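For this depiction, one protein chain was excluded, whereas all remaining protein chains were kept in their positions.
Our next item is subunit A:
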Amino acid sequence: MDQANPFVSTPRRDIQAGLRDIAPVAVAALPIGLLFGAIAAAKGMSTLEVMLMSALVFAGGAQFAAIETWIHPAPILTLAFATLLINARHVLMGASLTPKVRMSRVQTLLAYFFLTDEAWALSERRALERPVTGAYWFVMAVVLWANWTLSSTIGAILGSFLGSPERIGADFAFTALFIGLVAGFGKSRVTLVTVASSAAVAALVHYFIGAPWHVASGALAGIAAAYLAAPQEARS
């Protein structure tokens, strides 16, 4: 259908294209949401708190980082700073996508609440062929958002019945998940230097000074290492 007349873009076709593109992403994100909810519940968050965090923050990486270092009462400034560091990539993603979306300023301000790695990547791919319309963007956004909020809420409800996460190795699921996410950034020399520097500094700071200082110090060490390891004249 979509291929039949590539020059005509109707809302109906854009919605169909959005659903087709986002479906595999939503399926893959479902168990991750369940996992997030279950571990958050095991760390002492209520089901309502888990639901609110997923619905309002809607950023998996930042939420997993927050839960991994979760203590009670919540360290507000530390969490906000870690969130800023992890989500800073959104600035570049938004800057790159903005000339390619066919939406008004106000629509875009609403649309970008739903900006995720996945929706961004799919939209950049679609933008190679045609502009990204509001119909395409919002159908993807709403599916992913509802999927994440619901799956993490259900995970929180189920997780409160599971008991101690150590018993089934679930406490290590975060570590494994993060290792998987880091692998997605590739094996370039700069990335390896970044990972090694960040890991070494974070582990040392955690051992000698303690949480939560290891997050910011390790991250800054990794970023500085990338700056120094990168060739000075590299083209983007």
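Assume a residue touches a chain if its C-beta (ideal position, glycine included) is under 8 Å from a C-beta of that chain, and two chains touch if they have at least 3 such contacts; residues count from 1.
As a convention for this text, contacts and distances are computed from a predicted model.
*Asks:* What protein name does the UniProt record of the undisplayed chain give, "AzlD domain-containing protein", "Methylenetetrahydrofolate reductase", "ATP synthase subunit a" or "Nitrile hydratase subunit beta"?
*Replies:* Its UniProt record gives the name "AzlD domain-containing protein".
*Asks:* Which subunit A residues would touch the chain omitted from the figure, given the whole complex?
*Replies:* 28, 31-32, 35, 45-49, 52-53, 56-59, 61-66, 68-69, 72-77, 79-80, 82-99, 105, 108-109, 112-113, 115, 168-170, 172-183, 185, 187, 190-191, 194-195, 197-203, 206-207, 211, 214-236
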